[in-house]
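There's a structure below that I have some questions on.
Only a single protein chain was left out; the remaining protein chains are all shown in position.
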Amino acid sequence: MAPDADIVPGAPARPGRRFGAAWLGLVPFFVFSLAFLLIPVGLLLAGSFADAKTGAPTLDNYAQLFQPQVVQAYLTSIEISLVTAVVGGIFGFLLAYAVILGGLPRFLRTLVMTFSGVASNFAGVPLALAFVFTMGFQGMVTKFLLNFGIDLYAKSTGFSLYTKLGIEMVYLYFQFPLMVLIMAPALDGLKREWREAAENMGATPREYWQRVALPILTPTLLGTIILLFGNAFGAQATAYNLAPLVPLVTTVITAQISGDVFHNPGLGYALAMGMVVIMAIAILVYYRLQKISERWLRA
Amino acid sequence: MSYLVLENIRKEFGDAVAVESFNLAAEQGEFVSFLGPSGCGKTTTLRMIAGFEKPTAGVITINGQDVTYVPPNRRNVGMVFQSYALFPNMTVADNIGFGLRVRKRSKDQIRKRVGELLEIVNLPDKGSRYPYQLSGGQQQRVALARALAFEPQVLLLDEPLSALDAKIRVALRHEIRAIQRQLGITTVYVTHDQEEALSLSDRVVVMSEGRMEQVGTPFEIYNFPSTAFVASFVGTLNLLPGVVSDVTTGGLTISGQQVRVARGFEGRAGGNVSVALRPEMVSLGAGPEGSNRLSGKVSDVSFLGSIVRIRVTLGESGPTVVLDEFNEPTLTLPQLGETVTVNFPQDGPLVLDAKAPVESVEALIAEA
Partner (left out) sequence: MEAVGSSARARSRRGISGGRIGAWIVFIAGVLYFFLPLVATLLFSLRLQPTGQAYVNVLVDDDRFTSTLIYSGLVGIATIVLSVLLIVPTAYWVRLRLPRARPYVEFITLLPFVIPPIILVFALLRGFSGPPFHLTGSHDGLNVLVTAAYVVLSFPYMYRAVDSGLRAIDVRTMTEAAQSMGAGWGRILWSVILPNLRVALISGAFLTLAIVIGEYTIASLLGRPAFGPYLGQLGRDKAYEPAAVTIVSFGVTWLAMGMIAFLGRGSRQSVQVAGAR
């Protein structure tokens, strides 16, 4: 598929013309993106500011976001995302550290990296089901523990996989491997000379980590945790197939789309935009932090 | 008692011997270079002084104190790395002050000392910059300041200039030497650049394949190389195959032509030797009375700026002599293929036997 057959190969792009012939080469991409991404999302945005029946401009849809169920959904989504991002981030960091610098045999590193590639992409329905078969009411671990007189689902434990906690446990399955995938190269990027320079100037290994290594890793660490937050915040399939009754933003939006009893398109658009805003903030912060660390490491 | 002493140092990595029987006694304030090709063990030796590697055998003392197994962070030795190794997350001032902060000095003390060092390395207004905002040369000055800030007993520099442009390299080289003289700090400098080693050092250690080939002042190393390796690694050198005709008179034949060598050498008549001759010792023409003369054909003339380098092939297809003539407007350059006579003084060449290197430079100097 030649971007533009009329352009003579190698002919210099005519300068000065705002819409030079060279731009024609990007037409397919831009047309596709407009049709299936930008315009539809733009319509959602427009819809969020319009009255669903009359089409008149209004902020009502956003005002409705403050009803208790919606606020609750946002809070739950944020909580789950935050918890899994932080816990997954810390554990993922420790695992990356263990295989890169922890003195484990080298083949384990390849193993963990491959696992992480698989696990970070093993999300959605099969993941939810796998946990049901493991720790659900009839799950293998649940049954196994019964042999020892431990009843996970006894009233006293209050445990259930089909709750917020359950969703968090399942999300961790793809959260920490993603952390490993991003942190491992960052840990590899710590130059031996930095440690040696620190030691040479009298720093103990602990001081090296406190004053040099961790600060250098901080933008990547924070950035990735924020990325994990977005990753969990936008997830729908996993939670929806595990615990559809836990009110998350994604499940509420799903209900809006499927035309539930509370069907209210205006609110649906506002819900979606609220989500986009939170995701956008997360991604922006992530890129900012990534830029810092890139700038540092380029020198 | 010397200040920095390495005694019978040996380092093995598995089966490979990286350094063997390394001995050095550096005086306080001395500037010593380790010179050699990559893989010769110079960096490994430096890292043993810094404490990053433990010697397999031998003792290292600094100011009379045995530091052989002291961990690097308790050695008080400053090191400058080839790759600068500045901490990218800290400003220049924080980088320089790092060693002092680790030593729990007061904020005021640190600020004052950092200021001093910024002056010394001539970057007085760059304290609040980050490393990525500096040029390579500036970064290396910061690295130098950082290594000096905590007043180490010994300064180590590991190929500090090799990542820089040629011009900056020369300028910074002189600055490093000036700062070293000003502070009077005992310094070990690792390089593979012979020009750097010769121009900077009080003494040079030439190394090859883990062994010390020769230790001496730049003058000694250049003029009286004790082995064929040193002779060929340091400076440009003609190594001509010669046959001994008479040891007592210093008579030799090179490519069938008779020469006399004033400096004594060992060997017996008919034995093969190498005759080492610097290009600048050789000149075109018959030369003054008593000069050695060889004739051959000009095979190449290359213009190197201040000098013109001429290659002359002796005999029909014999060895090639490289000679340098100073470039001056009146110089008439020989033509390719022209038959010429070249001359060199009798005390110019050094006779080497690759199999049995001359043991002591002092002996050579005495003889000369």
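Note that the chains take the letters A and B in the order they are written out, and that residue 1 is the start of every chain.
In the analysis below, contacts are C-beta pairs under 8 Å (C-beta built on N, C-alpha and C of every residue); 3 or more make two chains touch, one makes a residue touch a chain.
Predicted model only: the values in this text are computed from it and were never measured.
Here the missing chain is touched by one residue of A:Ile80, A:Ile216 or A:Ala232, and it is A:Ala232.
Of the options A:Gly139, A:Gly166 or A:Gly202, the residue whose C-beta touches the omitted chain is A:Gly139.
The chain not shown here touches chain A at positions 1-5, 7, 9-10, 13, 22-23, 25-26, 28-30, 32-33, 35-41, 43-44, 47, 91, 94-95, 97-99, 102-104, 108, 112-115, 117-135, 138-141, 172-173, 176-178, 180-182, 185, 195, 205-206, 208-210, 213, 227, 230-238, 240-241, 250, 253-254, 257-258, 268-269, 272, 275-276, 279-280, 283.
The definition used in the following text is that only the chains that are shown with their structure count from here on.
Taking the mean of the C-alpha atoms as each chain's centre, chain A and chain B sit 56 Å apart.
Against chain B, the residues of chain A that register as touching in their complex are 191, 193-194, 196-204, 207, 211-212, 215-216, 218, 295-299. Those residues of chain B whose C-beta lies close enough to touch chain A in the complex are 50-52, 71-79, 81, 83, 85-90, 98-99, 101-103, 130-132, 134, 139, 146-147, 149-150.
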